[in-house]
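Missing here: one protein chain of the complex. Every other protein chain is in place.
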Amino acid sequence: MAYAAPELADLDRAARAALDAQTIELPSWAFGNSGTRFKVFTSPGTPRDPFEKIADAGQVHAHTGIAPRVSLHIPWDLVDDFGALAAHATEHGVAIGAINSNVFQDDDYKLGSLCNPSARVRRKAVDHHLRCIEVMRATGSTDLKIWLADGLNYPGQDDLRQRQDRLAEGLAEIYAGLDDGMRLILEYKFFEPAFYATDIPDWGTALLHCSALGERAKVVLDTGHHAPGTNIEFIVAQLLRVDRLGAFDFNSRFYADDDLMAGAADPFQLFRIMHELARAGALAPGSMINFMLDECHNIEDKIPGQIRSVLNVQEATAKALLVDAAALAAAQRDGDVLGANAVLMDAYNADVRGLLADWRTDRGLPADPMRAFAESGHLAKIAAERTGGTQAGWGA
Amino acid sequence: MAYAAPELADLDRAARAALDAQTIELPSWAFGNSGTRFKVFTSPGTPRDPFEKIADAGQVHAHTGIAPRVSLHIPWDLVDDFGALAAHATEHGVAIGAINSNVFQDDDYKLGSLCNPSARVRRKAVDHHLRCIEVMRATGSTDLKIWLADGLNYPGQDDLRQRQDRLAEGLAEIYAGLDDGMRLILEYKFFEPAFYATDIPDWGTALLHCSALGERAKVVLDTGHHAPGTNIEFIVAQLLRVDRLGAFDFNSRFYADDDLMAGAADPFQLFRIMHELARAGALAPGSMINFMLDECHNIEDKIPGQIRSVLNVQEATAKALLVDAAALAAAQRDGDVLGANAVLMDAYNADVRGLLADWRTDRGLPADPMRAFAESGHLAKIAAERTGGTQAGWGA
Amino acid sequence: MAYAAPELADLDRAARAALDAQTIELPSWAFGNSGTRFKVFTSPGTPRDPFEKIADAGQVHAHTGIAPRVSLHIPWDLVDDFGALAAHATEHGVAIGAINSNVFQDDDYKLGSLCNPSARVRRKAVDHHLRCIEVMRATGSTDLKIWLADGLNYPGQDDLRQRQDRLAEGLAEIYAGLDDGMRLILEYKFFEPAFYATDIPDWGTALLHCSALGERAKVVLDTGHHAPGTNIEFIVAQLLRVDRLGAFDFNSRFYADDDLMAGAADPFQLFRIMHELARAGALAPGSMINFMLDECHNIEDKIPGQIRSVLNVQEATAKALLVDAAALAAAQRDGDVLGANAVLMDAYNADVRGLLADWRTDRGLPADPMRAFAESGHLAKIAAERTGGTQAGWGA
Partner (left out) sequence: MAYAAPELADLDRAARAALDAQTIELPSWAFGNSGTRFKVFTSPGTPRDPFEKIADAGQVHAHTGIAPRVSLHIPWDLVDDFGALAAHATEHGVAIGAINSNVFQDDDYKLGSLCNPSARVRRKAVDHHLRCIEVMRATGSTDLKIWLADGLNYPGQDDLRQRQDRLAEGLAEIYAGLDDGMRLILEYKFFEPAFYATDIPDWGTALLHCSALGERAKVVLDTGHHAPGTNIEFIVAQLLRVDRLGAFDFNSRFYADDDLMAGAADPFQLFRIMHELARAGALAPGSMINFMLDECHNIEDKIPGQIRSVLNVQEATAKALLVDAAALAAAQRDGDVLGANAVLMDAYNADVRGLLADWRTDRGLPADPMRAFAESGHLAKIAAERTGGTQAGWGA
C-alpha cells in the first residue's frame, strides 16, 4: 500500500546518522515552578534545589535517550560546589550544558542591565557575566547564553541608539572574558518584559552584535520570540547561510512568548524549521548548533511536559529527515508548485511514531516514554520525598 | 504494533456516516484567474465563461467524490439562461450551490454598498441582492451568501454607528425578499479592502445582525478573515452553541486573507476546527452547515489546487472523526492536561491517507486523485481547446 | 490666526457639561507593586494595605479633580471593616467604586474557575462572587466587575463548549445574587494567562453572556484586551448601539496586555475611542458607563503614573468634544473622504492643555497637576513614613 508508515530502514545513511546524533538540552528551570504574572501554580514534588532539578532532567534523558544535557541559570542554580553538581549530573546520566546569565531580577536592573543609563549598573551586569564564565569553567560548560530583559516601556524613556552603543561595549567586554573554546550565544526577543522597545528585538540586531564581536558569537533563536506571522524557518535558513546560528530555544506559542511545549501549538511550523536544518546539513553529527528547550509548564506536570516536548522535536526531526530531497529539488527546479509542496507534505503527513518507537527499542529505551514514565510512579515518589523546604521557581 | 495506520474499520458508525456524508462546495471563481493587486497571472486553459468553470468543477468532483456543488458569483457568473447552466452542471455531475452577491465592483460602491451614505447607492445594493434571489429561484439555490467590502479607509470618513443602522435596514429588506427555505448567510472579515474600519469585521457583528433578521440568517466563517492569533475553533464552538453557524469558507493563511489552499498553512488548525464540528455533531448527515472553499490559486494550477484543498479538508475530517471521544472526555474530566492533549494529538498524528484511499477505491474513485488528474491530461486538453476569448477573472 | 489654541469657551454647552461631568475611577492595585512574570520591582513608599492605597488615590483626585472613586480587588483589598474603609475614603475625598472579584490566584483555579471541569471548584468560584456582593453592600458599590483568567493552554485540554455552558450557569447564579441597582460588568480578554483558548476572549462572547443574563449585565472593554490591529472604537460604537457598554478599563499597549499608562502608546486611538463616546452622547452627565483605569506601573512612580493617565484621558476627551460635529456630518454625507478626515484631525491636532489648565484653575486645582504633585514632596513623605510591613502587590 502507498501509505505504509515509514520505518527506520526508510531513512538513508545521513538521515539515520542525524537522527542518532540528535540531542536536546533541557532547561533546569523547566523543572521548577513557573507561571504568569497572575499566578505561579505549584505542584507536589517540585525540586527545591539545582540537584533535584538535575535529577528530574535525568528522568527525561533516561526515558528518551536524547536529552543528555541540562542548562543552568545563574543565580537560580548557584551552588557552593559546582564540581559536586557536575558529578551529581553524571550520576543521573546527564551533563551541564549552557550557562544562562540573569540580569533582570535585581532592583538595580529596573531600567536595564548592559543598556542601563547608569555606568554602575552596566558594570554590575558585565561582572555578573564574568562570574558566569567562572561557572562555565567550573562546570565545563562552553556556551554562555545571554538573554537580556533590557528595553523601554515608554517612548522617550531612554535613547535607543545610545543603548545599542552601551550594549556593544558591554558585550565586547564579556566576549573578551571568554576562554578559547567558549561561545557567547545571544538571544533576541520581540517584546516582554519591555513593552515599548526591546534592545535586542530581532535577529538582525543580534546578528549585528555577534558580527561585531567575533567568530565565537552566535545567535540564539527562541521560537517564541517573534512578531505575529514571522516566518521562522526563513530566519533559520538565513542564519545558517551566514554561519551564525548558535542555538535554539524550542517551545511553542499561539500569541506571544507563551513558552508552551515545543510542537504543541503549530507542529507544522516545527517540522518546517527542522526541514531547513536538515536541508542545510545542520542536523548532521558534529553540528555546533545547540538544540535547547525553554518552556514553562504552568499547568502540566513538569517531567512529562519535558518528555513530551523532546518527543515532539524528535518526531518533527524524523519527518524532516524523511523528505525526499531529490524529488523536492526536481519539483522546485521545474517550478512545480503543487508538486514541490506535495513532496514536503508527504513527509509531514507520515506517522513516524512507530519508527521512533523502534529506534528507542533498539537502544533499550521504552517504546512509549510517556507511558513508561507514568507507570514508573516517579511523580508520586518525588511528591512523597520532597517535603519541606521551598520549591524552586523564578523568584520574580 | 501500536502505530498502525488507521483503517476505515476504525471509524465508528457515526464517524463513518459523517465521512460518507461530507460534501465540499466549490467556488466557481477559483477556476478563473485571480491574484493580488500587483498582478493577476494567467494560465492556459482558464475558463472563459461560467459553463467552463462548472465543467472544471466537475473534474474536482469526479476525482474526489465529495465536491458535488458549485457556488456562483453574481455578476461574474451571470448567464442569460440559468436553466441551461443548471442542466450543464447536472451533465458534469454537479449542482448549483450558494449564490454570492457582489456589491464592490461598481464605481458607485466606492464608499460602500448597504452602508453607503447615499440612499441611492444603498437602494442599488439592495436591488442587486433581490436579483440574486431571482437567480436562486432559477437555479434552485437555497443560500444567499453576502460578503460586503464595506468599510472606511480613514478615521472620520463616515459614521461607524449610522453605517450599522443602514446595514441593518438593508439586510432586513433583503431577508424579507427570501422565499421560504432560503437562507441568508452573512460573512464577516477583519480587514481588506477597507483599511481602517470594516462594517462587519467580526463574528459578533455578524451574529448581531443575523439575530435581528431571524432564524434563517446564519453566519459564514471564512478561515482567513480573522485577526492574527484568533482562535477560530472557539468561534466555531460558540456559533454552533447558539445555532448560528451557517457555512464555512475554507482556505488558509499565514498573514492576512491570503486565500491559500485549505490546510496548506496550518493543518493542525484545520484539524482542530473539524474536531469542534465533529464533537458537536455538526458533521452528521443532515447538518445544515455548508462547507465551501474560497481560495485564490494565484500561482498553482486551479483544478488540482481545488482537488488538493478538498483532500486536505477530508483528511482533517477523517482525523477529527478518529478522536477517541470517550478517552478525551475522561481525561478532561480528570483535569489531565497532558493526557487530554495526547488523545487529541493521537488522532492528528495518524496518517489517514491510506484510509481515505480505501474509501475512494470502494466508490470507484481514484485512490490518488492528484495523480489521476495529472495523468488524465485534462490540463493539456483544456489549454488546447480553450483558445481565443477572454479568460474569466475577478474583473477588478 | 487660524490655529489659535482652543479655549474653554470654544466648547458648546453639551461639550462643556460632558467635560465637567467626566470622572475616572482608579484601581486600588495600581498603587501597589506590579510587574511581569520576570520581576516585580518595588518602590519606596508603596502602600502596605488598602487604606494606604486609598490615601494615594486621594492624591490623584486632589490634583486632577476627576478621579473621585477607587475600585477594590477582592481578596487583595479585603479588610475586616469595610465601613471603616469607606469612611477612610471619604476622608481622602474619594469613594469606593467597583468591586473586582479574583478567582485566579488559588491553587484550586489552576484549570479555571467558573469554567473548571470540577463542580467543587465552580461552586467555590460562585461563592467568592457572592461574597464580593456582600462587600458591595458594605461599601455601597454598585458594580461587580468580573474578569476571569479561565482558559486552556493546550488543544484538547478541556471541552470549549461545555466550558461556555458552565460559564453561563455560574454567571446566572451570580447575577441572581445581585441586589436591585447592582450591575454585573463582564470583561473579555484576547489571551493571557491562558495561551491556547480563553473562555471570554472577545466582545461577542461577553455580549452573548450578558444578553442571556439580563438588563443589568454589561460588557467591560479593556483597551489592552484585543487582537493586534483590532479597531476598538468600532466595538465601542457597536456596544453603545446595543446598549451593553458598561465600563472601560483604560490603559495602553504596543504588543499585548501591556497595561501601560492610558494614551501613552497610541494617543490617536484613545481620541478616536473618546470621539465615538462623545458622538453617541455617552459622555453626557448621567451616562451609566464607568470609566476606569487598569494599569501596571512596573517602572514608573505609581501616583504620578495615575495622574498622567487621568490627564491623558481627559485631554483625549477634550479633543473629542471639540470635534465640529456638524461639519463632520456634512462631509460624511457628501462622501468627502479627505474633508471628513480633516474635520476629525483638526480636533486631534489641537493642543488642549491650556484649555484644561484653565478648567482646573477655575476649580482651584493646580494648572499643572504633574508638577504640583512633584513639588508636593508626597513621594518622599510616604517613602519616609511607610517603613516596615509588606508592600502590597498582586501576590501572584
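Each chain gets a letter, A, B and C, in the order it is written, and its residues are counted from 1.
Simple rule for what comes next: contacts are C-beta pairs under 8 Å (C-beta built on N, C-alpha and C of every residue); 3 or more make two chains touch, one makes a residue touch a chain.
Since this is a predicted model, take the numbers as computed values, not measurements.
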item: Sole contact to the chain not displayed, among B:Leu160, B:Ala264 or B:Ala278; value: B:Ala264
item: Residue among A:Thr42, A:Ser287, A:Gln332 or A:Ser376 that touches the chain left out of view; value: A:Gln332
item: Selected from C:Ala21, C:Ala212 or C:Leu338 as touching the chain missing from the view; value: C:Leu338
item: Hidden-chain contact residue, picked from the options C:Ala14, C:Leu130, C:Val242 or C:Met370; value: C:Met370
item: Contact with the hidden chain (one of A:Ala5, A:Ala57 or A:Leu240); value: A:Leu240
item: Contacts of chain B with the absent chain, listed as residue ranges; value: 34-42, 104-105, 107, 109-111, 149, 153-155, 190-193, 195-196, 228, 253-256, 258, 260-261, 264-265, 298-300, 394, 396
item: Residues in chain A touching the chain absent from view; value: 110-111, 117-118, 153-161, 164-165, 190-191, 196-198, 201-205, 207-208, 226-231, 233-234, 237-238, 240-242, 268, 272, 276, 279-280, 328-329, 331-333, 335, 337-338, 340-345
item: Residues from chain C at the interface with the omitted partner, ascending; value: 1-5, 228-229, 231, 254-255, 264, 266-268, 299-301, 304-305, 308, 315, 337-338, 341-342, 348-351, 353-354, 357, 367-368, 370
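Assume only the chains that are shown with their structure count from here on.
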item: Set of chain B residues in contact with two or more other chains; value: 228-229, 231, 268, 337-338, 341-342
